[in-house]
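Structure first, then comments.
Missing here: one protein chain of the complex. Every other protein chain is in place.
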Amino acid sequence: MSGQPYRLPANVGSGTTGRILDRSRRIAFSFDGKSLSGHPGDTVASALFANGIRLVGRSFKYHRPRGVIGSGADEPNALISVGESGRHEPNQRATQVELYDGLVSKSQNNWPNLKFDIGQINSKFSRLIPAGFYYKTFMWPQSAWMFYEHFIRNAAGLGTAASEPDPDTYEHMHATCDVLVVGGGVAGLAAAQSAAAAGARVMVVDECARLGGLADSSSGLIESSPQTEWVQSTVSTLAAAENVHLMTRTIAAGHYHHNWCLLLERVTDHDPSLAIQGAPRHRLWKVRANQIVMATGALERPLTFANNDRPGVLLASAARIYVNRYGVSPGRRGVVFTNNDDAYQTALDLTRAGVPLARVVDVRTDPRGELVEEARAAGIEVVTGMAVTNVDTVAAGAKIQSVKVAPYKAGSRIGGREERIECDFVAVSGGWNPAVHLYCHTSGKVKFDEDLQSFKPDRSFDQITPVGAANGTYDLDGLISEASNTGAAVAKKAVGSKVKRSKSDRPLASSPKAGKLEPVWFVPATGALNEGNKHFVDFQNDVTAADLELAAREGYRSVEHIKRYTTLGMATDQGKTSNINALGVLTGALQSAIPQIGTTTFRPPYTPISFGAIAGTNAGNRFLVVRRTPPYEWHCENRADFEPIGQWRRPYCYPKPGDSRHDAINREILSVRNEVGLLDASTLGKIELKGPDAAKLLDRVYTNTFSTLKVGKGRYGLMLNEEGFLMDDGVTVRLADDHFLMHTTSGGADRIAGWLEEWLQTEWSDLKVYVTPVTEQWAQFAIAGPNARNVLENLDGDIDFSADSFEFMSMKVGRLTGYPVRAFRISFSGELSYEIATPSNFGHSLWLALLEAGENHGIQAYGTEALHVLRAEKGFIVVGDESDGTVTPLDLGLGWAVSKKKDDYIGKRSLERAYLAAPKRKQLVGLLTQDPQEVLPDGAYAVAELKDKPPMEMIGQVTSAYWSPTVGRSIAMALIKDGRNRLGDVVDFPLDNGKVVKATIVDPVFYDKEGAKQNV
Amino acid sequence: MSDLQFRSALSHRRDEDLPMDLCVSLDEVSDRAMIDLRGSLDDPKFVAAATAALGVALPAQPRSSSVKGDITVLWMSVDQWLVTTPRGSEQALLSKLVKRLGNTFSFACDVSDARTIIRVSGGDARSVLMKGTSVDLQSPVVKPGWVRRLLFAEVAAACQFVHSDPDTFDVYVFRSYADYVWEWLLAVARKGARVQLYGKQEPPLV
Amino acid sequence: MKRYSIFSLARNAANYHKDWGPVWRSPEPKAEYDAVIVGAGGHGLATAYYLAKNHNMTNIAVLEKGWLGGGNTGRNTTIIRSNYLQDESMAIYELARSLYENLSQELNYNVMFSPRGVLMLCQTEHELRAFKRTSHANRLAGTEARMIDRAEVKRLCPIINDRDDCRYPILGAYYQPRGGTARHDAIAWGYARGADAMGVDIIQNCEVVGIDQNAGRITGVRTSRGEIKTTKLAVVVAGSTTQLMDMAGVRMPIESVSLQALVSEPIKPVIDVVVMANTVHGYMSQSDKGELVIGGGADPYNNFSQRGSFPAVEHTVTALVETFPIISRLRMLRQWGGTVDMTGDRSPIISMTDIGGLFVNCGWGTGGFKAIPGSGWAFADTIANDRPHPIAAPFSLNRYMIGHSIDESVAAAVAH
Partner (left out) sequence: MLMITCPVCGAEGDETDFHCGGQAHISRPASTDPHNVSDDAQRDYLYIRNNPKGLHREMWMCARGCGKWFHAERDTVTLEFKSYYGITESAPPSSSPNPAASKTTKKKSAGR
């Protein structure tokens, strides 16, 4: 035979068997190392079925053998791993993995293999390990939890993660639409059609590879033809429309506020070869929809009877879908077990396809729907008022041999005669639950419907309208009319269309009249061993009816407690098959009705979505923005060792071949001190302020006064936040009476510009000032060192750099070797120093020109670390090092820059608060270690009194500490309690290696106290 | 005096070969200079002076632009415009502006080098850009001349729809981000990753 | 209270676990209690437990508007560590952490405290410096934690991206070996069971809707289940603090925002430590059930919906895909939000108030799970003795008046 023993011939029955299968082609794939074959159209689940493989996985806790239960997103059992090495992906639902050539799949959660899984032993101990057992044990001895945990951790989890980084790519896409239709079943398509006809921009998404939903496997005709024909023609019409976008293999994963939807499009999963052509594996769509039509259908629920988890028990809808769609038989002989009419469709379809059916077992005593009659008429044996109470298995529970059937009456124990029926599969239906997930993600509330015995949408404050089975409308004609009306109505809301609709605009449908469903939440088993039988409610997490009852008995009575205590609904399927059944079981245990018990919260995503897709394009070298300065290329070519500062990458130092970082930094420092150095300071924030009130604004945002500054001059200023803490600093230059150029720290550039705007717009809207950030307009370089002037004078230009003409803290505009520049005489190193700014597109070239001009003067580029040491030698602070958001200017000894005259500036009032104004706060001081070679570690704390062991009272910490090649010893700055009154004291810094470093508190200026060097 | 060496933000990538399989064309537009202009539309003196100096009216409508000759004025905010003009002409234009504006409450500032312009064009330009921004570029309001500030690939940007023959967008990004945005575009613009949103399509399987 | 042990479990197995009684009672509210605690989160329940245990106050009630443990205690990422920078913080978090060490035994309820180690990555020079500073402070305060280098980070967490050429190469980490996680629900349930056993009434589905006072003193509360008299009222309601305190006319320095978290599908163990990457904003651990537990950021606006927006999740996941490249093909299973109470300085409030008998414990924001035992301990002492416990004193409301902020953000860390 074909090697697919359960594959049904194409031509049986009415010709629908294996509707989507391309039997002319074979696809090779493997499962647990075994080579198998299937056809295009197959999923891994249908192909496994076809190959006669029923046992596909092991359950989470008891390692029970499990088979396929469903046919789609609700599948709890058939979780497999697909792919190898970097492309290995665990926990995929076999029911949704489309077969492709060479697909490699594996079962999970078993060792050494699926058949002989050691973990089955848990099943033997299952009485010892009911829900929540771990809260009651593993506590002795006290320290042992980590020991037990090790084993528990290894036993838990399902599949394994990939061992290599993911070679595939992902991306995001945004879209806006008038109407987003989620679900491409009959309801969704009908809604889309009428919405599109009304002129709306419509998107239709469905998680399946095909549109049509259950159309090919539900009863009923549209326009007197099989539903699929109508689907076919509708899809063609919609595809041809300019205003419609149809998407398959796309899950609507989440609904967020204001009708924002997250979609995940699986672009290459079904055909990995597409990736080679540049297609991303997944594409995450972010869609803003004016209106959403939720046509997500309904999910069938199983029935809770003893050993209902055995491979071979599957949903009735799945059974017929495997037959109709994939042409596989779920077994050799089946029993249908139901409490509603819909499962009769399964009985009919199976029979039509020649799959032997032993019995339809219906709990209802007198089912009377049209399908029931049709089944009876077709000669199908129906027993009523009966239930399947247990299954008998062979092959260690992996294979069903027969079922037990006994008379059933809700709420009472099973009595009467029990019959054994030979069969190897059971198709079960407990009714259908509207798929309300998306509806509930943001705001939708549900209500309990007695007819459906399930929750259906009630109200929402979002623009999301449920239709069809998702709205609890199961009758085909009602569903189509509801969907088409809704489509038109929401389109009208979205685009205000005036297109008139008549009744005839919608297709007419007919479906068999259904009888009433009878709720069945629990079917007790018969016989002495009743208690030992497991009635599974949540298959994946192995939650049984007894577990739910135990939780209730133990006082975990809120449904939320029960969920967490038993892990009900917390598995990868999020309880799609189990939630309502669990509530049903609980009605007994809690003596309460389902609506009173209530549901747990639905949360995104509807089905799990890959992390790779969430990261999208922002992966690898595009993870987080990188900003580059104009001479960036030069830095790279010259071996810069970069450090990230905010989004910028700045050279930390420039090691020469063989240099350590330390060597490089020392060399760079000495070149500034002795000759001349060049620093790329382009990242420095630059903001221009212009307007009649510019000076007034500056007086309010700085602690010191700027209105008195002369044109062409600069002044160092301190900015506080409203809590009185230092936030930023920099030199601001007056370009004209009403025009200033403010410098901020590199990290502060954007923040300060926003800060100024905020104050201007919200608090001082009467001030006339325009604020324009110009950081990016200018490349800016510091040229510092005794030879700085010589270098600049080496270059052609119209600026007089001489000491007399170009005073300290002043600024000139002109040309330097042709480039337009702004030159500032400011110094952060204490040396003779200028900063030269030129428009960014000249930055690289001017940088080269400066280096060339300095060649004979020993010029060297220096990085941020040399900059830091240079300023520390001079006792200059760095915001973020000496200050940390809890430090005031007075703490730092910068009282000279804090005006006492001004009535108000930002932070002034806060500085007066008791704790900030208190004496003996931590104050900035210098430190000289007793051993000059010893560099204190950054952040080391001084203690009030040295003790043998902690705790010790801490009196302050090192804020910056360096080896200073200039003074030939270590230097440090620190914030020490009452430090300024303790000059000369020796304090202790106990370090982690047991060593205690002693240091003398000194003034924080270590070099050129008089400031002579910068004034030459 | 040496020759002035001008290096636009992406000049170092000019010699790189673009991948063959891009579905849009990408270019850097580096020959435009830019002036940031601030002032109030409620101040007739300002409006008159600016119009006279630029030779074109300031676009008052949000998200619009106006063009005359070499000069384009992009709306940036209710009191802010970005004037673009051929490189080399900006100093003259700026002086003209400053002179005309006189002592009105206004500010014209040369920001020619603060940004660069990346031109994205081709039939797929809209959908390629929509991978990086939530702004609906397929909306009917996106007509030639349309401008909008937006967040593109996590970066502050402005976008101008230049013309539709073929669809051509200029994306203005701050200079320091140019490489990042360029690489980002290369990553999302491959033919195999084309997205065609709306319009006729192959009917999906049923 | 039935004691739990392997033996009691075995005994009960014989009878299919039909004999277990309720872990806590569901009492009707009495007319009057010596003290009423509002909010049955971890902090409220621990407060009740220690009031009964350490201070013999057993005629007390914990009122909970929903189900106990259903607030942030039931929805957090369970990171426990005590390596905070400021003296005041170190004291309370280390008290809490050390109480966690024996909590399962003490409560006879396995709370699964798992001191598997917390790594806080250093990915910039600045962050490295900040953590070095914290490490010195912690050592001198007696808190065990240390700086480790990249190789050791890789050894402790083999799936980490340790490449040199990535956007933020790992420069090292600050490592607290006895930090870790605990089972969030078990903390609430264990304390509830312990408190109940000593006579504390835990009353669920009982919402406080009003606070009564007379002459500047608390006299009782009004609830959805009637009035209850008391002279001591402790408000421990996290995100709802403003609403409760408004009932007493006390305005608070609190804003409630939505903090998010998510889990992946369960997989076999890949990460045995807790990793926090503050520069790129992501943190991750793996629960005993196998799911990766991931903390997202907070949405930047007031939000009482217990739902968050997607950007916060996207931001975090992007960072974690970069930090742990093998997770790219794993999947997000569920995301959720909690309404956290943020204070002006991001540190908690454990305080008396101007109203006699009114106590408040809140402001734990994004990081109060780890503090539950310590906070309950110090707060119970404060309530019982009508004066701040020394460890609680610095966290009083008065600090906002004098400007004595306790600012942990300076340690370059988020407070999880």
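By written order: A, B and C. Residues from 1 in each chain.
Going forward, a contact is a pair of C-beta atoms (placed from the backbone, for glycine too) under 8 Å apart; a residue touches a chain by one contact, two chains touch by 3 or more.
The model shown is predicted, which means the values in this text are computed figures rather than measured ones.
Participant: Omitted chain: which shown chains does it touch?
Facilitator: Within the full complex, the chain not displayed touches A, B, C.
Participant: Which is it among C:1, C:209 or C:401 that touches the chain not included here?
Facilitator: Once the missing chain is taken into account, the touching residue is C:401.
Participant: Touching the absent chain in the whole complex: find that residue among A:23, A:87 or A:257.
Facilitator: Candidates A:23, A:87 or A:257; residue touching the omitted chain: A:257.
Participant: Of the residues B:7, B:148 or B:175, I need the one that contacts the missing chain.
Facilitator: B:148
Participant: Have a look at B:4, B:52 or B:78 and name the one touching the chain we're not showing.
Facilitator: Touches the omitted chain: B:78.
Participant: Looking beyond the chains shown, say which of C:47, C:242 or C:316 touches the absent one.
Facilitator: Spelled out, the listed residue whose C-beta touches the missing chain is C:242.
Participant: Pick out the residues on subunit A that sit against the missing chain.
Facilitator: Its contact residues with the unshown chain are 256-260, 286, 288, 443, 461, 722-723, 757-758, 761-766, 903-904, 908-910, 913-914.
Participant: What is the set of subunit B residues that contact the non-displayed chain in the whole complex?
Facilitator: Touch with the absent chain occurs at residues 62-63, 76-78, 80, 134-135, 148-151, 156.
Participant: Which residues does subunit C use to touch the chain missing from this display?
Facilitator: On the subunit C side, contact with the omitted chain comes from 240, 242-243, 246, 251-256, 299-305, 309-311, 343-344, 400-402.
FYI, only the chains that are shown with their structure count from here on.
Participant: What is the distance, in whole Å, between the centres of subunit A and subunit C, each centre taken as the mean of its C-alpha atoms?
Facilitator: So the centroids are 23 Å from each other.
Participant: Which integer distance in Å separates the CA centroid of subunit A from that of subunit B?
Facilitator: Subunit A and subunit B have C-alpha centres separated by 32 Å.
Participant: Two-or-more-chain contact residues of subunit A, please, as numbers and ranges.
Facilitator: 286, 618, 621, 624, 626
Participant: Across the complex, what residues on subunit B touch subunit A?
Facilitator: Residues 1-9, 12, 21, 30, 36, 38, 79, 105-107, 109-115, 127, 130-136, 138-139, 153-155, 174-180, 183-184, 187-188, 190-193, 195, 197-206.
Participant: Could you list, by residue number, the parts of subunit C that touch subunit A in their complex?
Facilitator: Spelled out, the residues of subunit C in touch with subunit A are 4-6, 8-10, 13, 16-18, 20-26, 66-67, 69-70, 74, 87, 102, 104-105, 108-110, 112-116, 123-126, 129-130, 132-137, 139-142, 146, 159, 166-168, 183, 185-186, 189-190, 204, 264-270, 272, 280, 286, 288-290, 307, 309-310, 313-314, 317-322, 325-336, 399, 401-405, 407, 409-410.
Participant: Please output the residues of subunit A touching subunit C within their complex, sorted ascending.
Facilitator: It is residues 60, 83, 87-91, 127-128, 130, 133-140, 142, 145-146, 149, 152-154, 156-166, 168, 170, 254, 256-257, 260, 262, 286, 441-442, 531, 546, 550, 553-558, 560-561, 564-565, 567, 571-572, 574, 601, 603-605, 608-612, 614-616, 618-621, 623-624, 626, 643-645, 652, 723-724, 880-881, 884-886, 910, 913-916, 937-941, 943, 949-952, 954, 957-958, 990-992 of subunit A that touch subunit C.
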